[in-house]
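One structure below.
We show some of the complex, not the whole, and keep each chain where it was.
Going by the order they are written in, the chains are A and B; count residues from 1 in each one.
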Amino acid sequence: MKEPQNYQISLQSFEGPLDMLLHFIESDKLDIHEIPIAKVTDQYMAYLNQSLEFELEIASEFLVMAATLIAIKARSLLPKRIEQNPQNPGDLDAENDPEQDLKERLLEYKAFKMVALTLEQKQVQRAEHIGRLPTALEPYRELPTVSDFLAGLELSHLQEVVLRVLTRSQKTVDVSVVRDRETIPERMNTILKTLQKGSTTFFALTKNRQRKEIVTVFLAILELIRLNKIICRQEAKFGDIWIELKKTN
Amino acid sequence: MDRIEENELTSFDSLAILEGLLFVAGTEGLTDKQIADVLEISESEVSSLCHTLAVKQQQEGRLFRVMQIANVWQLNTVPALTPYLRRLSLVPAPSSLSQAALETLAIIAYRQPITRAEIEEIRGVKSEKAIGTLIARGLIMEAGRAEGPGRPFLFATTPEFLDYFGLQSTSDLPPIAEIERQIRQNE
(Lines give C-alpha, C1' and ligand atoms only; values in the text may rest on other atoms or scores of the structure.)
Protein backbone atom coordinates (compact mmCIF):
# COMPACT_ATOMS: atom_id res chain seq x y z
CA MET A 1 0.00 0.00 0.00
CA LYS A 2 2.99 2.24 0.51
CA GLU A 3 4.00 2.22 -3.13
CA PRO A 4 1.56 3.89 -5.51
CA GLN A 5 2.40 1.43 -8.33
CA ASN A 6 0.71 -1.26 -6.26
CA TYR A 7 -2.61 0.07 -7.44
CA GLN A 8 -1.68 -0.34 -11.06
CA ILE A 9 -0.95 -4.03 -10.92
CA SER A 10 -3.59 -6.56 -10.12
CA LEU A 11 -3.27 -10.26 -9.50
CA GLN A 12 -4.61 -10.79 -12.99
CA SER A 13 -1.37 -9.44 -14.41
CA PHE A 14 0.45 -12.51 -13.19
CA GLU A 15 0.53 -16.04 -14.47
CA GLY A 16 0.30 -17.22 -10.87
CA PRO A 17 1.82 -16.79 -7.44
CA LEU A 18 5.27 -17.92 -8.61
CA ASP A 19 5.17 -15.35 -11.39
CA MET A 20 4.18 -12.69 -8.87
CA LEU A 21 6.97 -13.63 -6.46
CA LEU A 22 9.47 -13.53 -9.32
CA HIS A 23 8.20 -10.06 -10.12
CA PHE A 24 8.95 -8.85 -6.57
CA ILE A 25 12.37 -10.49 -6.58
CA GLU A 26 13.32 -9.11 -9.99
CA SER A 27 11.97 -5.60 -9.45
CA ASP A 28 13.99 -5.39 -6.21
CA LYS A 29 16.96 -6.99 -8.03
CA LEU A 30 17.13 -9.70 -5.39
CA ASP A 31 18.87 -13.06 -5.59
CA ILE A 32 16.43 -15.96 -5.43
CA HIS A 33 18.66 -17.61 -2.84
CA GLU A 34 18.88 -14.52 -0.73
CA ILE A 35 15.21 -13.54 -0.76
CA PRO A 36 14.29 -11.92 2.51
CA ILE A 37 11.18 -14.04 2.91
CA ALA A 38 9.76 -11.65 5.48
CA LYS A 39 9.87 -8.72 3.05
CA VAL A 40 8.48 -10.70 0.12
CA THR A 41 5.71 -12.07 2.32
CA ASP A 42 4.71 -8.55 3.32
CA GLN A 43 4.62 -7.42 -0.31
CA TYR A 44 2.63 -10.49 -1.29
CA MET A 45 0.06 -10.01 1.46
CA ALA A 46 -0.27 -6.34 0.53
CA TYR A 47 -1.24 -7.36 -2.98
CA LEU A 48 -3.74 -9.90 -1.74
CA ASN A 49 -5.31 -7.30 0.55
CA GLN A 50 -5.44 -4.83 -2.28
CA SER A 51 -7.25 -7.36 -4.42
CA LEU A 52 -9.71 -7.98 -1.61
CA GLU A 53 -10.35 -4.24 -1.34
CA PHE A 54 -11.21 -4.10 -5.01
CA GLU A 55 -13.29 -7.24 -4.57
CA LEU A 56 -11.28 -9.08 -7.20
CA GLU A 57 -11.54 -12.79 -7.33
CA ILE A 58 -8.49 -14.40 -5.84
CA ALA A 59 -7.55 -17.77 -7.29
CA SER A 60 -6.92 -20.48 -4.74
CA GLU A 61 -3.29 -20.80 -5.84
CA PHE A 62 -2.57 -17.34 -4.47
CA LEU A 63 -4.05 -18.28 -1.11
CA VAL A 64 -2.04 -21.51 -0.97
CA MET A 65 1.12 -19.52 -1.65
CA ALA A 66 0.17 -17.01 1.02
CA ALA A 67 -0.09 -19.86 3.51
CA THR A 68 3.29 -21.21 2.43
CA LEU A 69 4.92 -17.80 2.76
CA ILE A 70 3.45 -17.22 6.21
CA ALA A 71 4.61 -20.69 7.29
CA ILE A 72 8.12 -19.95 6.08
CA LYS A 73 8.15 -16.57 7.75
CA ALA A 74 6.90 -18.02 11.03
CA ARG A 75 9.47 -20.79 10.84
CA SER A 76 12.28 -18.31 10.25
CA LEU A 77 11.32 -16.53 13.45
CA LEU A 78 11.55 -19.73 15.50
CA PRO A 79 14.84 -21.05 16.80
CA LYS A 80 16.18 -24.04 14.86
CA ARG A 81 14.93 -27.27 16.41
CA ILE A 82 17.99 -29.32 15.44
CA GLU A 83 21.51 -28.08 14.92
CA GLN A 84 22.60 -28.65 11.34
CA ASN A 85 25.04 -31.51 11.20
CA PRO A 86 27.72 -30.67 8.64
CA GLN A 87 28.70 -34.33 8.36
CA ASN A 88 25.18 -35.27 7.44
CA PRO A 89 24.10 -33.26 4.41
CA GLY A 90 21.09 -35.47 3.94
CA ASP A 91 19.73 -33.98 7.11
CA LEU A 92 16.00 -34.70 7.30
CA ASP A 93 15.26 -31.17 8.40
CA ALA A 94 17.11 -29.61 5.46
CA GLU A 95 15.27 -31.83 3.00
CA ASN A 96 11.94 -30.66 4.27
CA ASP A 97 12.93 -27.02 4.40
CA PRO A 98 9.93 -25.28 2.76
CA GLU A 99 11.97 -22.15 2.14
CA GLN A 100 14.56 -24.12 0.21
CA ASP A 101 11.78 -25.90 -1.70
CA LEU A 102 10.21 -22.59 -2.64
CA LYS A 103 13.52 -21.20 -3.86
CA GLU A 104 14.08 -24.29 -6.02
CA ARG A 105 10.58 -23.96 -7.42
CA LEU A 106 11.15 -20.30 -8.22
CA LEU A 107 14.44 -21.14 -9.90
CA GLU A 108 12.86 -23.87 -12.00
CA TYR A 109 9.90 -21.70 -12.90
CA LYS A 110 12.18 -18.84 -13.91
CA ALA A 111 14.12 -21.17 -16.19
CA PHE A 112 10.91 -22.21 -17.96
CA LYS A 113 9.82 -18.60 -18.20
CA MET A 114 13.08 -17.88 -20.00
CA VAL A 115 12.43 -20.78 -22.37
CA ALA A 116 8.95 -19.36 -22.96
CA LEU A 117 10.58 -16.07 -23.90
CA THR A 118 12.90 -17.85 -26.33
CA LEU A 119 9.90 -19.63 -27.84
CA GLU A 120 8.08 -16.32 -28.17
CA GLN A 121 11.00 -14.89 -30.17
CA LYS A 122 11.33 -18.02 -32.30
CA GLN A 123 7.61 -17.89 -33.02
CA VAL A 124 8.02 -14.39 -34.46
CA GLN A 125 11.09 -15.35 -36.50
CA ARG A 126 9.44 -18.47 -37.87
CA ALA A 127 6.36 -16.51 -38.89
CA GLU A 128 8.55 -14.58 -41.33
CA HIS A 129 9.15 -17.75 -43.34
CA ILE A 130 5.96 -18.46 -45.18
CA GLY A 131 5.24 -21.52 -47.27
CA ARG A 132 2.46 -22.41 -49.66
CA LEU A 133 -0.39 -24.86 -49.21
CA PRO A 134 0.63 -28.27 -50.51
CA THR A 135 -0.69 -29.64 -53.77
CA ALA A 136 -2.53 -32.94 -53.39
CA LEU A 137 -0.54 -35.89 -54.70
CA GLU A 138 -3.64 -38.08 -54.62
CA PRO A 139 -4.32 -37.65 -58.35
CA TYR A 140 -0.86 -39.06 -59.03
CA ARG A 141 -1.07 -41.86 -56.50
CA GLU A 142 -3.13 -44.57 -58.09
CA LEU A 143 -1.93 -46.00 -61.34
CA PRO A 144 -4.28 -44.17 -63.62
CA THR A 145 -6.90 -46.07 -65.54
CA VAL A 146 -7.95 -45.70 -69.12
CA SER A 147 -10.74 -43.36 -68.24
CA ASP A 148 -8.36 -41.22 -66.21
CA PHE A 149 -6.02 -40.95 -69.12
CA LEU A 150 -8.77 -40.31 -71.56
CA ALA A 151 -10.56 -37.84 -69.33
CA GLY A 152 -11.04 -34.68 -71.33
CA LEU A 153 -9.57 -36.27 -74.42
CA GLU A 154 -12.04 -36.35 -77.24
CA LEU A 155 -11.62 -38.02 -80.55
CA SER A 156 -11.68 -34.59 -82.12
CA HIS A 157 -8.44 -33.83 -80.24
CA LEU A 158 -6.84 -36.94 -81.67
CA GLN A 159 -8.06 -35.83 -85.03
CA GLU A 160 -6.54 -32.39 -84.52
CA VAL A 161 -3.22 -33.90 -83.56
CA VAL A 162 -3.09 -36.21 -86.50
CA LEU A 163 -3.99 -33.41 -88.83
CA ARG A 164 -1.27 -31.25 -87.35
CA VAL A 165 1.34 -33.98 -87.74
CA LEU A 166 0.20 -34.63 -91.26
CA THR A 167 0.30 -31.01 -92.27
CA ARG A 168 3.70 -30.53 -90.67
CA SER A 169 5.48 -31.86 -93.76
CA GLN A 170 2.77 -31.53 -96.33
CA LYS A 171 0.00 -29.04 -96.81
CA THR A 172 -2.59 -31.46 -98.06
CA VAL A 173 -3.84 -34.73 -96.68
CA ASP A 174 -4.34 -37.64 -98.97
CA VAL A 175 -7.55 -39.09 -97.60
CA SER A 176 -7.57 -42.10 -99.92
CA VAL A 177 -4.88 -43.92 -97.89
CA VAL A 178 -7.24 -44.09 -94.93
CA ARG A 179 -9.01 -46.88 -96.73
CA ASP A 180 -5.94 -49.06 -96.70
CA ARG A 181 -7.22 -51.44 -94.02
CA GLU A 182 -4.78 -54.20 -94.63
CA THR A 183 -1.89 -52.61 -92.79
CA ILE A 184 -3.78 -51.53 -89.68
CA PRO A 185 -3.72 -54.92 -87.87
CA GLU A 186 -0.06 -55.24 -88.76
CA ARG A 187 0.60 -51.78 -87.43
CA MET A 188 -1.35 -52.65 -84.26
CA ASN A 189 0.95 -55.61 -83.69
CA THR A 190 4.04 -53.50 -84.28
CA ILE A 191 2.82 -50.87 -81.81
CA LEU A 192 2.03 -53.51 -79.20
CA LYS A 193 5.53 -54.96 -79.62
CA THR A 194 7.04 -51.50 -79.20
CA LEU A 195 4.93 -50.92 -76.10
CA GLN A 196 6.07 -54.19 -74.56
CA LYS A 197 9.53 -52.63 -74.40
CA GLY A 198 8.14 -49.51 -72.76
CA SER A 199 5.73 -46.66 -73.22
CA THR A 200 6.02 -44.36 -76.19
CA THR A 201 4.39 -41.34 -77.73
CA PHE A 202 2.44 -40.63 -80.84
CA PHE A 203 5.12 -38.31 -82.15
CA ALA A 204 7.75 -41.02 -81.60
CA LEU A 205 5.69 -43.58 -83.48
CA THR A 206 5.16 -41.24 -86.42
CA LYS A 207 8.61 -39.70 -86.56
CA ASN A 208 10.11 -39.67 -90.07
CA ARG A 209 7.14 -41.50 -91.53
CA GLN A 210 5.13 -40.98 -94.65
CA ARG A 211 1.73 -39.51 -94.15
CA LYS A 212 0.13 -42.76 -95.26
CA GLU A 213 1.92 -44.58 -92.49
CA ILE A 214 1.04 -41.85 -90.01
CA VAL A 215 -2.63 -42.27 -90.74
CA THR A 216 -2.24 -46.01 -90.32
CA VAL A 217 -0.56 -45.52 -86.95
CA PHE A 218 -3.34 -43.20 -85.92
CA LEU A 219 -6.07 -45.64 -86.91
CA ALA A 220 -4.19 -48.52 -85.29
CA ILE A 221 -4.03 -46.54 -82.04
CA LEU A 222 -7.75 -45.78 -82.17
CA GLU A 223 -8.43 -49.46 -82.68
CA LEU A 224 -6.13 -50.44 -79.79
CA ILE A 225 -7.91 -47.97 -77.52
CA ARG A 226 -11.23 -49.44 -78.57
CA LEU A 227 -9.94 -52.94 -77.81
CA ASN A 228 -8.79 -51.70 -74.38
CA LYS A 229 -5.22 -52.78 -75.08
CA ILE A 230 -3.49 -49.47 -74.58
CA ILE A 231 -3.74 -46.30 -72.54
CA CYS A 232 -3.41 -42.89 -74.12
CA ARG A 233 -2.93 -39.60 -72.40
CA GLN A 234 -2.63 -36.12 -73.77
CA GLU A 235 -1.39 -33.38 -71.42
CA ALA A 236 -2.36 -30.48 -73.62
CA LYS A 237 -4.38 -29.76 -76.68
CA PHE A 238 -2.19 -30.36 -79.75
CA GLY A 239 0.45 -31.84 -77.45
CA ASP A 240 2.04 -35.21 -77.85
CA ILE A 241 0.03 -38.29 -76.86
CA TRP A 242 1.59 -40.67 -74.37
CA ILE A 243 0.87 -44.26 -75.10
CA GLU A 244 1.37 -47.22 -72.83
CA LEU A 245 0.28 -50.78 -72.60
CA LYS A 246 -2.77 -51.44 -70.49
CA LYS A 247 -1.85 -53.89 -67.76
CA THR A 248 -4.26 -56.78 -67.71
CA ASN A 249 -4.77 -58.40 -64.37
CA MET B 1 34.60 -32.15 -71.44
CA ASP B 2 31.44 -33.80 -72.58
CA ARG B 3 31.35 -35.80 -69.41
CA ILE B 4 31.62 -32.75 -67.21
CA GLU B 5 28.84 -31.04 -69.07
CA GLU B 6 26.69 -34.10 -68.72
CA ASN B 7 27.28 -34.19 -65.00
CA GLU B 8 26.47 -30.54 -64.72
CA LEU B 9 23.28 -31.10 -66.59
CA THR B 10 22.31 -33.98 -64.33
CA SER B 11 23.08 -32.03 -61.20
CA PHE B 12 21.15 -29.03 -62.52
CA ASP B 13 18.21 -31.25 -63.35
CA SER B 14 18.08 -32.82 -59.91
CA LEU B 15 18.07 -29.35 -58.40
CA ALA B 16 15.17 -28.31 -60.61
CA ILE B 17 13.29 -31.51 -59.81
CA LEU B 18 14.03 -31.14 -56.11
CA GLU B 19 12.71 -27.58 -56.15
CA GLY B 20 9.62 -28.69 -58.05
CA LEU B 21 8.93 -31.46 -55.56
CA LEU B 22 9.35 -29.09 -52.62
CA PHE B 23 7.08 -26.61 -54.37
CA VAL B 24 4.34 -29.24 -54.58
CA ALA B 25 4.89 -30.49 -51.01
CA GLY B 26 4.40 -26.93 -49.71
CA THR B 27 4.10 -26.52 -45.95
CA GLU B 28 4.08 -30.30 -45.52
CA GLY B 29 7.68 -30.55 -46.68
CA LEU B 30 9.57 -33.70 -47.63
CA THR B 31 11.72 -36.08 -45.61
CA ASP B 32 15.21 -37.20 -46.63
CA LYS B 33 13.71 -40.55 -47.56
CA GLN B 34 11.01 -39.13 -49.82
CA ILE B 35 13.53 -37.00 -51.71
CA ALA B 36 16.06 -39.84 -51.94
CA ASP B 37 13.45 -42.27 -53.27
CA VAL B 38 12.19 -39.95 -55.97
CA LEU B 39 15.61 -38.75 -57.12
CA GLU B 40 17.09 -42.24 -56.73
CA ILE B 41 19.96 -41.04 -54.62
CA SER B 42 21.06 -42.13 -51.16
CA GLU B 43 19.50 -40.44 -48.13
CA SER B 44 22.91 -39.17 -47.09
CA GLU B 45 23.16 -37.13 -50.30
CA VAL B 46 19.89 -35.26 -49.74
CA SER B 47 21.19 -32.71 -47.28
CA SER B 48 24.03 -31.61 -49.53
CA LEU B 49 21.71 -31.38 -52.53
CA CYS B 50 19.30 -29.22 -50.55
CA HIS B 51 22.11 -26.95 -49.46
CA THR B 52 23.28 -26.61 -53.06
CA LEU B 53 19.74 -25.62 -54.00
CA ALA B 54 19.61 -23.06 -51.18
CA VAL B 55 22.85 -21.50 -52.39
CA LYS B 56 21.56 -21.44 -55.97
CA GLN B 57 18.32 -19.80 -54.85
CA GLN B 58 20.25 -17.20 -52.94
CA GLN B 59 22.61 -16.48 -55.85
CA GLU B 60 19.67 -16.08 -58.19
CA GLY B 61 18.16 -13.60 -55.74
CA ARG B 62 15.05 -15.63 -55.24
CA LEU B 63 12.90 -14.75 -52.26
CA PHE B 64 12.10 -18.29 -51.19
CA ARG B 65 14.53 -20.81 -49.92
CA VAL B 66 14.73 -24.50 -49.07
CA MET B 67 15.17 -24.98 -45.34
CA GLN B 68 15.06 -27.90 -42.96
CA ILE B 69 12.55 -27.59 -40.17
CA ALA B 70 11.29 -30.40 -37.95
CA ASN B 71 13.22 -32.95 -39.99
CA VAL B 72 11.52 -32.09 -43.25
CA TRP B 73 12.77 -29.96 -46.09
CA GLN B 74 10.40 -27.21 -47.13
CA LEU B 75 10.33 -24.10 -49.27
CA ASN B 76 9.60 -20.90 -47.41
CA THR B 77 9.84 -17.22 -48.20
CA VAL B 78 12.64 -15.12 -46.74
CA PRO B 79 11.82 -12.24 -44.38
CA ALA B 80 12.64 -9.67 -47.10
CA LEU B 81 9.37 -10.60 -48.78
CA THR B 82 7.23 -10.16 -45.68
CA PRO B 83 6.43 -6.43 -46.20
CA TYR B 84 5.07 -7.24 -49.68
CA LEU B 85 3.08 -10.21 -48.38
CA ARG B 86 1.64 -7.91 -45.71
CA ARG B 87 0.43 -5.51 -48.38
CA LEU B 88 -1.48 -8.39 -49.96
CA SER B 89 -2.65 -9.70 -46.59
CA LEU B 90 -1.08 -12.99 -47.56
CA VAL B 91 0.67 -13.16 -44.21
CA PRO B 92 -1.57 -14.83 -41.68
CA ALA B 93 -2.55 -12.38 -38.97
CA PRO B 94 -0.18 -12.77 -36.04
CA SER B 95 -1.76 -15.01 -33.46
CA SER B 96 0.94 -15.41 -30.91
CA LEU B 97 0.39 -17.81 -28.09
CA SER B 98 -0.49 -16.46 -24.66
CA GLN B 99 2.13 -16.31 -21.93
CA ALA B 100 0.34 -19.17 -20.18
CA ALA B 101 0.42 -21.32 -23.31
CA LEU B 102 4.10 -20.55 -23.94
CA GLU B 103 5.07 -21.43 -20.37
CA THR B 104 3.07 -24.64 -20.51
CA LEU B 105 4.61 -25.53 -23.84
CA ALA B 106 8.12 -24.83 -22.54
CA ILE B 107 7.55 -27.20 -19.63
CA ILE B 108 6.11 -29.94 -21.85
CA ALA B 109 8.98 -29.57 -24.33
CA TYR B 110 11.54 -30.32 -21.63
CA ARG B 111 9.65 -32.71 -19.40
CA GLN B 112 7.60 -34.75 -21.85
CA PRO B 113 5.74 -36.97 -21.38
CA ILE B 114 4.21 -35.08 -18.47
CA THR B 115 0.83 -34.99 -16.72
CA ARG B 116 -1.29 -31.91 -16.21
CA ALA B 117 -0.72 -32.09 -12.44
CA GLU B 118 3.04 -32.02 -12.94
CA ILE B 119 2.77 -28.98 -15.22
CA GLU B 120 0.58 -27.21 -12.68
CA GLU B 121 3.05 -28.06 -9.94
CA ILE B 122 5.82 -26.27 -11.85
CA ARG B 123 3.74 -23.29 -12.94
CA GLY B 124 1.91 -22.97 -9.62
CA VAL B 125 -1.40 -22.41 -11.40
CA LYS B 126 -4.16 -24.31 -13.16
CA SER B 127 -3.16 -25.00 -16.75
CA GLU B 128 -6.19 -26.75 -18.20
CA LYS B 129 -7.08 -23.91 -20.56
CA ALA B 130 -3.52 -23.55 -21.84
CA ILE B 131 -3.32 -27.31 -22.47
CA GLY B 132 -6.63 -27.19 -24.34
CA THR B 133 -5.40 -24.38 -26.59
CA LEU B 134 -2.13 -26.19 -27.30
CA ILE B 135 -3.97 -29.40 -28.25
CA ALA B 136 -6.36 -27.50 -30.52
CA ARG B 137 -3.45 -25.83 -32.25
CA GLY B 138 -1.79 -29.21 -32.75
CA LEU B 139 1.30 -28.22 -30.79
CA ILE B 140 0.93 -30.92 -28.14
CA MET B 141 -0.87 -34.26 -28.04
CA GLU B 142 -1.94 -36.88 -25.58
CA ALA B 143 0.79 -39.48 -25.37
CA GLY B 144 -0.54 -42.34 -23.30
CA ARG B 145 -1.40 -42.35 -19.62
CA ALA B 146 0.72 -42.19 -16.50
CA GLU B 147 0.78 -45.01 -13.96
CA GLY B 148 -0.81 -44.38 -10.61
CA PRO B 149 -4.20 -43.21 -9.37
CA GLY B 150 -6.58 -41.97 -12.04
CA ARG B 151 -4.05 -42.88 -14.75
CA PRO B 152 -3.87 -39.26 -15.93
CA PHE B 153 -3.07 -38.33 -19.51
CA LEU B 154 0.51 -37.67 -20.47
CA PHE B 155 1.25 -34.82 -22.85
CA ALA B 156 4.03 -34.52 -25.41
CA THR B 157 4.91 -32.07 -28.18
CA THR B 158 4.03 -32.83 -31.82
CA PRO B 159 6.14 -32.41 -35.00
CA GLU B 160 4.03 -29.29 -35.60
CA PHE B 161 5.48 -27.83 -32.43
CA LEU B 162 8.91 -27.99 -34.02
CA ASP B 163 7.60 -26.52 -37.25
CA TYR B 164 5.76 -23.71 -35.47
CA PHE B 165 8.94 -22.49 -33.81
CA GLY B 166 11.25 -23.41 -36.68
CA LEU B 167 13.13 -25.99 -34.62
CA GLN B 168 14.95 -28.96 -36.07
CA SER B 169 14.36 -31.06 -32.94
CA THR B 170 13.66 -30.45 -29.27
CA SER B 171 17.42 -30.62 -28.70
CA ASP B 172 17.63 -27.24 -30.49
CA LEU B 173 16.44 -25.75 -27.23
CA PRO B 174 19.20 -25.20 -24.67
CA PRO B 175 19.30 -27.80 -21.86
CA ILE B 176 17.14 -26.61 -18.98
CA ALA B 177 19.91 -27.44 -16.48
CA GLU B 178 22.16 -25.06 -18.39
CA ILE B 179 19.58 -22.27 -18.12
CA GLU B 180 19.16 -22.91 -14.41
CA ARG B 181 22.94 -22.80 -13.98
CA GLN B 182 23.07 -19.44 -15.77
CA ILE B 183 20.33 -18.05 -13.55
CA ARG B 184 22.28 -19.13 -10.46
CA GLN B 185 25.49 -17.59 -11.78
CA ASN B 186 23.92 -14.30 -12.77
CA GLU B 187 22.55 -13.80 -9.34
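Before moving on, here are some points about what is shown:
Here, a residue touches a chain if its C-beta (ideal position, glycine included) is under 8 Å from a C-beta of that chain, and two chains touch if they have at least 3 such contacts.
A quick note: this is a predicted structure, and the numbers were derived from the prediction, not measured.
Chain composition of the whole assembly in this file works out to A x1, B x2.
Here is the rule we go by: only the chains that are shown with their structure count from here on.
Our note on geometry: chain A versus chain B, Cα centroid distance of 8 Å, whole angstroms. Of all the residues in chain B, the ones that touch chain A in their complex are 23-28, 67, 69, 74-79, 81-82, 85, 90-92, 94, 96-97, 99-100, 102-103, 105-107, 109-110, 122-126, 163-167, 173-174, 176, 179-180, 183-184, 187. Chain A meets chain B in the complex at residues 15-19, 31-34, 59, 61, 65, 105, 107-120, 122-135, 137.
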